[in-house]
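What you see is the complex with one protein chain gone and the rest in place.
Chain IDs A and B follow the sequence of writing; residue 1 opens each chain.
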Amino acid sequence: METKKLTAKDFITIGIFTAIWFVVEFAFGMLGYLHPYIVAAYVVLLPLAGAIPMMLFYSKVEKFGMITIMSVLIAIIMFVTGMGFLGAPLIIVAGVVADLIARAGSYKNAKMIVISYGVFCSWICANYFPILVTAKSYRKDLLDSGFSKEYANNLFRAINSKTIALLVICCVLFGFLGAFLGKSVVKKHFEKAGIVQ
Amino acid sequence: MKRNLDPRAKLYMLFVVSIIVMLSATTPLLWCIRTMITMIPIMLLIKEKRYAWALRFFVLYALAMILTFFVLGSGSTGMWKAFLTGYCGIILQFSPAFITAWYVIRTMKVDEFMSAMQKMHVPDSITISLAVVMRFFPTIKEEYGCIRAAMKMRGSSLAGGNVWKMMEYRLIPLLFSCVSIGDELSAAAITRGLGGKVKRTSVVVLEMKSIDYLLMLFLTGAAAVFVFVKYWV
Partner (left out) sequence: MKKNIISMEHVSFCYKGAKKGLLSDVSLQVKEGEVLLLCGSSGSGKTTLIRMMNGLIPHYYPGEMTGEVRVKDYDIRTTPLYELAGVVGTVFQNPRSQFFAVDTDEEIVFGPENIGLDPEEIKRRERDVTEEFHLQKLLGRSLFALSGGEKQKIACAGVSALLPDIILLDEPSSNLDLRSIQKLRCVIEKWKRQGKTIVICEHRLWYLKGLLDRVIYMEKGKMTKQWKGDVFYTLSGEKIRDLMLRPLELNPEWMDPKGENVQGAFGKEKREGGKYIHFKNYFFTYKRHPYLFWKKRPGGMEGKSLQLNIPDLSIPVGSVVGVVGPNGTGKSTFLRCVCGLERDCRGEIEAYGNTYRGRRRMGLSYLVMQDVNHQLFTDSVASEVMLSMKEKDEGCCEHILSNLGLLEYKKKHPMALSGGQKQRVAIASALAAKAKLLLFDEPTSGLDFAHMVKVGNLLEKIAKEGRTVLVSTHDPELIAMCCDYVLSIENGQVSSLKKVENKLQWKQ
């Protein structure tokens, strides 16, 4: 009895994978406190690290809405942990578009999934939105709230309105790369073990 | 029955604190408001008899405050000072939201959360998924603990410094057990009627009491003053 609509089972799966995604992201996010360049390197790290669970996720649900709901959850979690709501629209739009792309390949076509994941990864740039939109006051805020000048300078050297386009592209490209690697890991482990077909 | 805050008031608190956290404080008055708002969840933790955590959060916050304002002056240079300043900044910046989130997640029951979300007309898809996210953090912690123990027994040479391998060895067993737990969890939940067409009821009676309104009013006021002072004064 397979239906096209999402069922309670799918909601639970979405919840579980969002939790895993968040834990992975949190673990890497902590690295950002070491050096501002690592904050910029999120665009490389997160798409690669998140690819394994996401590729498994794609093969577990295969229904429209899975990524949309996940993106809404991520937006909520980001907001609650103090990352602001400026990025929320981007996160959700990225989620919906990624969902549509994956649906175009009926969640089976490997190429479409790779593209879909790349697009989905562009939400990571939402982390930088507070830095961009309010660049001047944000810099002042950073300094006032105790960040060192060095940190702020480095941060702005890496992330500004000129580089943001590059960062988005990075996200997407590394999303593609991550998707390939993730796919191969899923194949190496989960398909071989018979967990997914 | 012990009377707790209404879950909606807690969610509202989370919402307001998250907004304030986004805007950083620049003047002493703003710092005052921020600190006041940080003290609310800490006080609530004390009320819940979670003294150890309340004290830990308080000391953390106070320490960061003291270091920032009295020990490290602005324009401090040098590697260690820069680091320390950075960390204190981060703690001051994010800890209000973190403490509040910790308080809300630890004290809100899944049942309360689900009926509050239902009352606010949030669709089931979001409610169920979010409830699972909340329930799953301790599970991930447990599973990861077991995996770490297993890795320790295999010796630290397991990955040999290979970052990708290190991640693989941690993530793959974690995913395997999370997937199987998830399967069993949803089977058990569905056989007990989750996701049916009937409207879910709840034994939790949600009722906004004066204390809830008071808290919300106070938070709204604080946020309003904060925004006003920051942008218009």
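Assume a contact is a pair of C-beta atoms (placed from the backbone, for glycine too) under 8 Å apart; a residue touches a chain by one contact, two chains touch by 3 or more.
All values derive from a computational prediction rather than experimental measurement.
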item: Touch criterion as defined above, residue of B:15, B:69 or B:169 at the omitted chain; value: B:169
item: Option from B:11, B:65, B:190 or B:225 whose C-beta touches the chain left out; value: B:190
item: Identified contact with the non-displayed chain, of B:44, B:64 or B:147; value: B:147
item: Subunit A residues touching the omitted chain (full complex); value: 1-2, 9, 188-189, 192-195, 197
item: Residues from subunit B at the interface with the omitted partner, ascending; value: 52, 55-56, 109-111, 131, 134-135, 138, 142-143, 146-147, 149-155, 157-158, 168-169, 172-173, 176-177, 180-181, 184-203, 205
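The criterion applied here is as follows: only the chains that are shown with their structure count from here on.
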item: Rounded Å distance, subunit A centre to subunit B centre (Cα mean); value: 20
item: Footprint of subunit A on subunit B - complex, ascending; value: 14, 18, 21-26, 68, 72, 74-77, 81-82, 85-90, 92-94, 96-98, 101, 124-126, 128-133, 135-137, 140, 167-168, 171-172, 174-176, 178-179, 181-182, 185-186, 189-190, 194-195
item: Touching residues on subunit A, where the partner in the complex is subunit B; value: 6-9, 11-16, 18-20, 22-24, 33, 49, 52-53, 56, 60, 65, 69-70, 72-73, 76-77, 79-85, 130, 140-151, 185, 189-190, 193, 195
